[in-house]
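Quick notes on the structure that follows.
Only one protein chain is missing; all other protein chains are in place.
This part shows chain A:
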Amino acid sequence: MDRKQCCVKLSVQPSRGLMDEKFIVLVQNVWPGFQLTVHALHQCEDGHSWEAFGHYTADATGTVNVSEDPSLGGTYSGVEPMGLLWSLRPVPGSKPGIRMRKMNVQTPMEVTISVYQGHQTEGFVDQVSLAGVLVERWYMAPGVHRIPITEGGLTATLFLPPGPGPFPGLLDLWGGTGDLLEYRAALLASHGIASLALDYLTPKISMEAGKLVDNEYFETAYRVLQQHPQVLGSRIAMLGLSFGCSVTLKMAAYSHVLKLRCAVCVNGSHVQPVDGSMTEIMHFFRENVGKVRFSEEKEVIWRNLLLPIPTDPSLKVDVGRLQCPLLLVVGEDDQNWPAYESAMDMKEMMERAGNSHLLTILWYPNAGHLIEPPYTPLVRASTFKPAQSPETMMALWGGETVAHSRAQEDAWRKTLVFLRENLF
């Protein structure tokens, strides 16, 4: 006689997918009405383990389909096809404030999906599962080329889509931590856009010279992209998150060199000394450091640094000058930047200037600051070391898990549509 519940069949399709693709998790061959837990386990590059799980009851055919059946509890509930990924959280006992970010995009994120008997909430690692499969999640589609760029003093990586080209291009900017983060650019290249991930806060030349870059650095990045034989120089977009928005809006409104086809800003602001260098902008932020607040858990809330939105025009990018479409993604629970207030102000400025037909705003209640490509977990707070600062702090980014995950999925889809409409 075979064991208690033998031969459980577990499948995930596709077993190798892009990070923004959905999958279907199917459990078959269990007893009708059987209670089980579907569990996801991921060990990220810095060694931390993350897990998610949902509780299910098999139907009359002995099947659980995570895309169609409701989770009755766990790290997510209800019908959530991708809940096993977006509700991932550090396993009990983990260091507080960790964040999951793929630095090496040439290998996939590996997730082990398993089935356990009963509705369990802990101790998974000590048990033998009924079945387990390995799933790969890729930032790079097959054929995407990764090209490190150092010309012109840049610290950047170019991702070219497969195919003969030429392709539209995109400059991809992250925020205040600096570093060269490649994953979003890799994913955009997987969607047919030649994307340049640019480190502009901690590039080699800044670290060596001891000072921040100026506008010329961005102009160089733009030119490198524009002049690339496989890039369509007249179809270049810019995408920024957080402090990257500050740069994007400034370039879009004032640069004589950068001729952007369109721009996307995620959770940023137009508030900055308009004629200021990067150093002066940083100084402007630091001047307001008295406005920093703290949550009950002693997490740093920075959103008030730029509030109230100034009326002085020399302190905000004149978005009334924009001549290209602009998409703003706003997490209304952003605790790090005043994205909501800034977006409201930008809307008003553009209405007054008569170019608001170029503006699209996506508002997401209860979404936080870090609106990233979909199906990665919400980071509500994490350790944060701003570039140029010796201190590490616990920053509160904001967001509530379910709303934030929906926002990531919706914003990414709409961003891709926006880019497609303007670049293709």
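By definition in this document, contacts are C-beta pairs under 8 Å (C-beta built on N, C-alpha and C of every residue); 3 or more make two chains touch, one makes a residue touch a chain; residues count from 1.
The rule we apply is simple: contacts and distances are computed from a predicted model.
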What is the missing chain called in its UniProt entry, if the choices are "Acyl-CoA thioesterase 16", "glutathione transferase", "Mitochondrial import inner membrane translocase subunit" or "Cytosolic Fe-S cluster assembly factor NUBP2 isoform X1"?
"Acyl-CoA thioesterase 16"
Residue among A:S129, A:S206, A:N267 or A:N336 that touches the chain left out of view:
A:S129
Based on the whole complex, identify which of A:E45, A:E110 or A:E216 touches the chain you can't see.
A:E110
Contact with the hidden chain, among A:Q106, A:T150, A:S234 or A:S314, goes to A:S234
If I consider the whole complex, including the chain that's not displayed, which of A:G97, A:P166 or A:G320 touches that chain?
A:P166
List every residue of chain A that touches the chain not included in the displayed model.
1-2, 4-7, 9-10, 13-18, 21, 29-32, 62, 110, 112, 114, 128-136, 138, 141-143, 161-164, 166-168, 190, 192, 232, 234-235, 420, 423-424
